[in-house]
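Every protein chain but one is kept in place in this view of the complex.
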Amino acid sequence: MFYREAGDFNTSYAEDQQTFPIKFDRYRYYVVLFIAIFVVPFIINDYWANSFLLPFLIYAIAAIGLNILVGYCGQVSLGTGGFMAVGAYACYKLMTAMPDVSMFIHVLLAGLITAAVGVLFGLPSLRIKGFYLAVATLAAQFFLVWLFNRVPWFYNYSASGQINAPERDTFGILITGPNTEAWATYMFCLIFTIASALVARNLTRGSVGRKWMAIRDMDIAAEIIGVNPLRAKLTAFAVSSFFIGISGALFFSIYLGAVEVGEVFGITKSFLVLFMIIIGGLGSIFGSFAGAAFLVLLPVLLKIVGVDWLGWPTDIVAHLQLVIVGGLIVVFLIAEPHGLAQLWRVAKEKLRLWPFPH
Amino acid sequence: MKYKLGTLAVAGLMAASPVMADLVFPSLSYRTGPYAAGGIPFADGYADYFTMLNARDGGIGGVMAKVIECETGYNTEKGVECYESTKGEGALVYQPLSTGITYQLIPKTTADNIPMHTMGYGRTSAANGKVFSHTFNYPANYWNGASGAINYLLSENGGDLKGKKVALVYHNSAYGKEPIRTLQELSAKHGFEFKEVPVDHPGQEQKSQWLQIRRDKPDYVIMYGWGVMNQVAVQEAANIRFPMENFIGIWWSGSENDVLAAGDKADGYKALTFHGVGDDFPVFDDIQKHVVDAGNAAGAGDQIGTVLYNRGLYAAMLAAEAAKTAQEIHGTADITPAMMRDGMENLEITEEKMAGLGMPNFGPSFSVSCDNHGGPGLIGMTQWDATAKEWKLISEFSETDMSVIQPLIDADSGAYASENNIEAGCK
């Protein structure tokens, strides 16, 4: 019903390769972008920014990063929390060492530093595969968190070992610290999210992405047809860690403002981001967004319904939240094992043919 | 919790239509997650006290108090969500009950002009009100705790700790690392040997730590633990037959939860405190009458009189008294968060006041000022009696070594001020 089309008649490779081959999808995408950029900043308030939009945008970047590694390159990683911590601490050190430099540059540099660390911890992937690798990346997770907790240089020798984001601006607009405007932080994160999605999308459909997918589908076969597994795997680790580092930097500097490494970037964070991409859909940029939305927004929505509307005791609501989220994951899986992205794809496919499926 | 969810739902909907006259006390509680066992009694005590005030006194200064509970699960992100969703409701004072959430709310509450009370936790240097204008941590902080423990040991040893060994078993996090500097200073001052023994989160496995202690044979062990780490530490200490009376926990390691699992072996374990323990106070009769018997007890209603419940009660009492002070200063019953801040900064707790509230000797008497948001830092010592299954206060609330603590507070708050371009001074 939404879709009126008569078949694929592409006359150029560019047309064949485009992200949204259907006009309707393309326009919808533009509308979403338009609303996100030109409408939301004018109506946003602190509550919406800090409770929904910032965590959603930041987790979406982390999910895109991890999806490149797990979904496109097939290397299961549980080190996300540790790599986010690298981004956060790199950003903190840069912010305090060079207060006058724009936050954009700090965040990007934090991403690059994380990429380097990611490559280092990606080396074992050349030998270790599957769940073994997943557990091996936990070594990175625990080691990094321990390191940031242990070495005082990382937290500038503060008494408690916490890091606090001082006030910094970019183009004269406050981005970090308590006195920021909701729209400024939102826009700052939005720019990074959109850029990450664009870069990731274009990387994954280019030759680099094809190499990753070849490695994912069968590494020995890929090696035989001339894909260098060393380079493919390490680039995947680098690019993935780059995004995760950016998200960690944003998470610390924009969203939370103060971080205790063991609590914020602990093992639960690694699992959370992994859950996001599995639920959203492995090997799909849209899936990264869907998964992040599902796991960030659903608990808050359930809380609002349970506590604020129904007035139930908070602990019962919190427990029910777990039951419902867990139950939904299982139900979704049984309905569609390849995540929300696949569910979306199937729905679109059905709609294209509706109401005459034959 | 005797009314039905259905009526609760109706009540919830009605409450959603704003009744601005209420004094709102948000409670960022955690009844789930790894620290639930500690969060539940505190949240119950906090809520019950206000329920009791509403029923007994008709609120605070004639205005009803309303506690909005928000579940954080000790998770910083949920804490942000809770803060943002409650601050619009006219929240007067925040009690995050988590170091992580405290650190991240310190700048936010200051910017939003809402006070925050971190009683016996959070950022210790917030005691310097000239830098931390909206953060209060009276009546005692972690560094008082460390000094209080050493003072107690000094008094046990006739004022001389030379040549003694003191080990600190701590949760390897911002919270656990708090006392290290104080203890280092104190060890230099009193000539005892100081050793750090960190335990990583969550702390279910502490074998190596306690073997170290067994080998090094420290004379005393001080513990800064929280959650499962406490129970395991008490158990392991008992296993290596470390003399329990030489084992001192901070107040977050000194509740019934922490010792019950170890049974009789935990007998004699000590913990610091800054408020009374047990339910031998007249206020508990009022709670029984107005809250429990009326069926309005928070949670399951089975925590009354436990250490952490009392701490919640104490926090609520201090908040209510600060609200009263604010009402007096500003001459209005319907106070704003900014007025509440003034009330907290001018809070004075006297013996008569506490007796009048049915809580005689429940805590030390003290007053707050702009210079000192941390109160006097008077520390008492409690000891666990495993046969009677109760904590007993075994010392007076006594002074701590401010000559060591104050320079540390000034240094740390000064560093924070310069990092964040805060001009120190009283408003």
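Chains: A and B, in written order; residue numbering restarts at 1 for each.
We adopt the following convention: a contact is a pair of C-beta atoms (placed from the backbone, for glycine too) under 8 Å apart; a residue touches a chain by one contact, two chains touch by 3 or more.
Keep in mind that, in the parts below, contacts and distances are computed from a predicted model.
The listed choices are "NADH-quinone oxidoreductase subunit J", "Sarcosine oxidase subunit delta", "Amino acid/amide ABC transporter membrane protein 1 (HAAT family)" or "Carbon-monoxide dehydrogenase large subunit"; the UniProt protein name belonging to the chain that is not shown reads "Amino acid/amide ABC transporter membrane protein 1 (HAAT family)". Put simply, the hidden chain is in touch with A, B once you look at the whole complex. Touching the missing chain, out of A:101, A:116, A:138 or A:199, is residue A:138. The chain omitted from view is touched by exactly one of A:22, A:36, A:101 or A:128, namely A:128. Of the candidate positions B:56, B:165, B:214 or B:330, contact with the hidden chain is made by B:214. Although one chain is not drawn, its touching partners on chain B can still be listed: residues 1-5, 8, 31-34, 36-37, 40, 172, 196-200, 202, 204-205, 207-209, 211-212, 214-215, 227-228, 231-232, 235-236, 239-240, 257, 260-261, 263, 295, 300, 302. Residues 76, 124, 127-132, 135-136, 138-139, 141-143, 145-146, 150, 218, 220-221, 224, 267, 271, 275, 278-279, 282, 312-313, 315-316, 319-330, 333-334, 337-338 are the ones on chain A that touch the missing chain.
Throughout what follows, only the chains that are shown with their structure count from here on.
Here chain B touches chain A in the complex through residues 1, 5, 8-13, 15-16, 29, 31-32, 40, 69-71, 73-77, 80-81, 84-85, 87-88, 99-100, 103-104, 106-108, 110-112, 123-125, 172-175, 177-178, 181, 200-201, 299, 408, 412, 415-416, 419-421, going by the rule given at the top. Listing the residues of chain A that touch chain B in their complex gives 46-47, 50-51, 55, 96, 146, 149, 158-162, 164, 166-167, 177-179, 255-260, 262-264, 266, 300, 303, 307-315, 317-319, 322.
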